[in-house]
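First comes the structure, then the notes that go with it.
Every protein chain except one is present and positioned as in the full complex.
Chain naming follows the written order as A, B, C, D and E, and within any one chain the residues start at number 1.
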Amino acid sequence: MFLAIIFALSFLFSSSNAADFCVGDLNGPQGPAGYSCKKPETVTVNDFVYSGLGATGNTSNIIKAAVTPAFSAQFPGVNGLGISMARLDLATGGVIPMHTHPGASEVLVVVQGTICAGFISSANKVYFKSLNKGDIMVFPQGLLHFQINAGKTQALAFVSFSSPSPGLQILDFALFGDDLPTDIIQETTFLDVAQIKKLKGVLGGSG
Amino acid sequence: MFLAIIFALSFLFSSSNAADFCVGDLNGPQGPAGYSCKKPETVTVNDFVYSGLGATGNTSNIIKAAVTPAFSAQFPGVNGLGISMARLDLATGGVIPMHTHPGASEVLVVVQGTICAGFISSANKVYFKSLNKGDIMVFPQGLLHFQINAGKTQALAFVSFSSPSPGLQILDFALFGDDLPTDIIQETTFLDVAQIKKLKGVLGGSG
Amino acid sequence: MFLAIIFALSFLFSSSNAADFCVGDLNGPQGPAGYSCKKPETVTVNDFVYSGLGATGNTSNIIKAAVTPAFSAQFPGVNGLGISMARLDLATGGVIPMHTHPGASEVLVVVQGTICAGFISSANKVYFKSLNKGDIMVFPQGLLHFQINAGKTQALAFVSFSSPSPGLQILDFALFGDDLPTDIIQETTFLDVAQIKKLKGVLGGSG
Amino acid sequence: MFLAIIFALSFLFSSSNAADFCVGDLNGPQGPAGYSCKKPETVTVNDFVYSGLGATGNTSNIIKAAVTPAFSAQFPGVNGLGISMARLDLATGGVIPMHTHPGASEVLVVVQGTICAGFISSANKVYFKSLNKGDIMVFPQGLLHFQINAGKTQALAFVSFSSPSPGLQILDFALFGDDLPTDIIQETTFLDVAQIKKLKGVLGGSG
Amino acid sequence: MFLAIIFALSFLFSSSNAADFCVGDLNGPQGPAGYSCKKPETVTVNDFVYSGLGATGNTSNIIKAAVTPAFSAQFPGVNGLGISMARLDLATGGVIPMHTHPGASEVLVVVQGTICAGFISSANKVYFKSLNKGDIMVFPQGLLHFQINAGKTQALAFVSFSSPSPGLQILDFALFGDDLPTDIIQETTFLDVAQIKKLKGVLGGSG
Partner (left out) sequence: MFLAIIFALSFLFSSSNAADFCVGDLNGPQGPAGYSCKKPETVTVNDFVYSGLGATGNTSNIIKAAVTPAFSAQFPGVNGLGISMARLDLATGGVIPMHTHPGASEVLVVVQGTICAGFISSANKVYFKSLNKGDIMVFPQGLLHFQINAGKTQALAFVSFSSPSPGLQILDFALFGDDLPTDIIQETTFLDVAQIKKLKGVLGGSG
């Protein structure tokens, strides 16, 4: 008799789950709202779980830091859900250089160590503070911000974004890591040509 | 001479910062999009930093667990920014009971211990898995989900939400912790009256 | 001469109708914003009209009630338009059990009979009332709610949703109609194992 | 002992309910997202229920029809929830004249009688059909549409909108019921001056 | 050594650019949020630049005016970016007839000449004014509006929209340029049949 409920309602259950989630099919067509959805019947719990943030990022580099993203491109389970994450590892002296996320606000939680984090508003006001374990800080969408290991030990933070695909524009790479002509950089940033050429050399830029 | 730039552009800087953020004024009028904004000139870095998630929540309770929110009501810096956080502490045997967030998707990252987490879709499919340190899991908006300490030690997780005010509806409190009449509960959940009355007794409900 | 207008403007008309609507192509790729659009030239008025809510749902079941949806999966004309509908039939004694719509708010209008409807807020406050013919009630997004035939005759209501794909999570099916393990249910809901097993038996659940 | 849960979680419940709803305070400041919220502690079930659509609208007028709205201005419970309703009464021969809703899509359900309803797309394609009891039809946002009683009896329909404040622009009132100068109307619609003056006379317009 | 940064961060750069833009692939599947995205590696600066608004539109027609759109269908670079443009040319005596954009608000800037522009609100209040070179005017979403050359020279304006696909419904074409039956027009607009037939004749309508 209760089976009658099952019969009566079961078509609802199969048809309505599109509303719940849209695990990204990285090979399907992509639109302004994100990736196409995997067929619901092929989705498993593993689509909603990601282990790529479990290991310490490789900080043996010049910034002594690493950013490991879990955006929809790495973690398709967040596609369409308005949220994503990344892991920040900062060795002693490590720095996440000045950058923006064009499409999302960010919240950072310090899990280990001490991090000096800050952002600059449109009104050119600087907001920065030294954060300890358990502190959280929010960085409003699209503003320049940075994180610096302010302690004497390895630091670890997790950051979350208000978009599954927040984007990441690192200032130095945007200016010096591509083929943006030196004279355009000079004109639009007032930096000296020598400074520009020096950083282009280090960051692999041309032009 | 460069001062001329400052002069020419400075009015922009003072007028355009409304776009950047809207730190909540908890005493001002509230609208569908959130709290009113604090006057920008009174905003400091401390509005963007919250230390309330730094301490272990009190898990000396029946669920052996604690949820500590940093929603816009606790952390007004996230008002209007589409994101918020909370801290989950689970003592050995601890459980965050079955609940929903009516207004947000959630991503959880395990910082310590092992957590069995899961959700149930509209299609009545269950997705759950044991998560280890560093694993992340996403819970799509509005679906029933839970977290259980699956290890033999204290567990800690941080969760982020795709809204500054995600809401939290804990199933047992919704059903048994208020004055929802027993007969309505019985009719709409098929639970036995004895079961309902037992849980109402424990959770402080009436009716 | 007026033909010149037609000539001048006609290309607008053929290119701009993408903005008007996006009738769902249930066989095309699906994205976070909904189904792909049918080619506009194949769309007819019948794509915007649905007759599936015209007949009384089959209430010969244990809940003596039926929900007939017109979501984008059944009525592709609403795809992308932010709205959908469903029909509720409640025989005498009929009940739409406790449920949520993870992705939409709902408005109900009573067309026949008397319906006791209610919802529970995140603050565990219960809002319920007996509604007569012509009364409307709104259920905010994602909250647990229910409808009970409170009269002595068949009742009929139409409900509308703020999404073409609101989802539907019926509490009992979510808990007892799938393979969610009994011990997880017990831990996360505080229900007695006997109660869980009884309802799993009735609703076809396992685990 | 369970009281400990209540203690531990109760602050959540009081602070998080802003996410659930925002019943409009018609006297408070209004913003782009809608009315300010009533204080949650003053909200009762009556804020979520509206009886104003229960009575037949007065169709003793030239259009032999009546529109009775339940927008946020009449039914503040829908404020911020992305949905609203209205009631359409059409006496025999009644007509809801050509109109648009600038801010919402609409779904109509016929409850009594037969209604010929239609809309015109940006591509100047006309979609109209005779709808019987139980039929539903969707009208995409912002497009000109109309409803005509196509039967020999009184007709009744309920319409829902994808916004709590959809707006309503009735073509004839927009053109002829205000002080839009006759020459501007003539130039922008190609209507004859005599026709314009005739309708201005009937609809109370000047200019 | 800096190469290590490049190595460490480069995978971010290739995977995260979906957030930046979604140049429309006019041949791919279309969804409610717009066109599918061209493959990022095939995108060049020419996808973001459009020269189609550079030439004066052909105003040798009865309205002595021309609208040249740069919506996503003509300028796929704006797909998904929430903005688009069009060019308005008005010869002496030219008129952009009464129309709406169902899906966007509009801002107009006068570049040459004098334009009388106006709109009508839902409250049937008329807002119109003569605009000179450099003046801007905003037309809220979905409302009837018009532009008339109010000077003695050619006029030029650029208009921007809050959507890549704002739609365009020209009142006269909607009513008289298609096969909407005369009796329906008469019933829903109160226009005289003779007037309707006259304009249908001029605008190429039938029915």
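Simple rule for what comes next: a contact is a pair of C-beta atoms (placed from the backbone, for glycine too) under 8 Å apart; a residue touches a chain by one contact, two chains touch by 3 or more.
Values in this document were obtained by computation on a predicted structure and should not be read as measured data.
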Selected residue (touches chain absent from view) among D:Q74, D:S130 or D:Q154: D:Q74
Among A:L26, A:V45 or A:V202, residue touching the chain not depicted: A:V202
Omitted-chain contact residue, chosen from E:A33, E:V95, E:L131 or E:I170: E:L131
Contact with the hidden chain (one of E:N58, E:S105, E:Q154 or E:T182): E:S105
Missing-partner contacts on chain B, residue numbers: 1-9, 12-13, 15-20, 22, 25, 28-29, 31-37, 79-81
Touching residues (missing chain, whole complex) on chain E: 13-14, 16-17, 19-21, 40, 44-46, 48-51, 53-55, 70, 75, 77-78, 81-85, 87, 104-107, 109, 111, 118-119, 121-125, 127-129, 131-141, 143, 158, 160-163
Hidden partner interface residues of chain D, rising order: 29-34, 57-58, 60-63, 66-67, 69, 71-74, 102-104, 163, 165-168, 170, 173, 177, 202-204
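The rule is short, and it goes like this: only the chains that are shown with their structure count from here on.
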Pair with more cross-chain C-beta pairs in contact, given B-D and D-E: D-E
Inter-centroid spacing, chain D versus chain A (mean Cα positions, whole Å): 42
Residues of chain E whose C-beta touches two or more other chains: 29, 31-34, 102-103, 167-168, 173, 177, 202
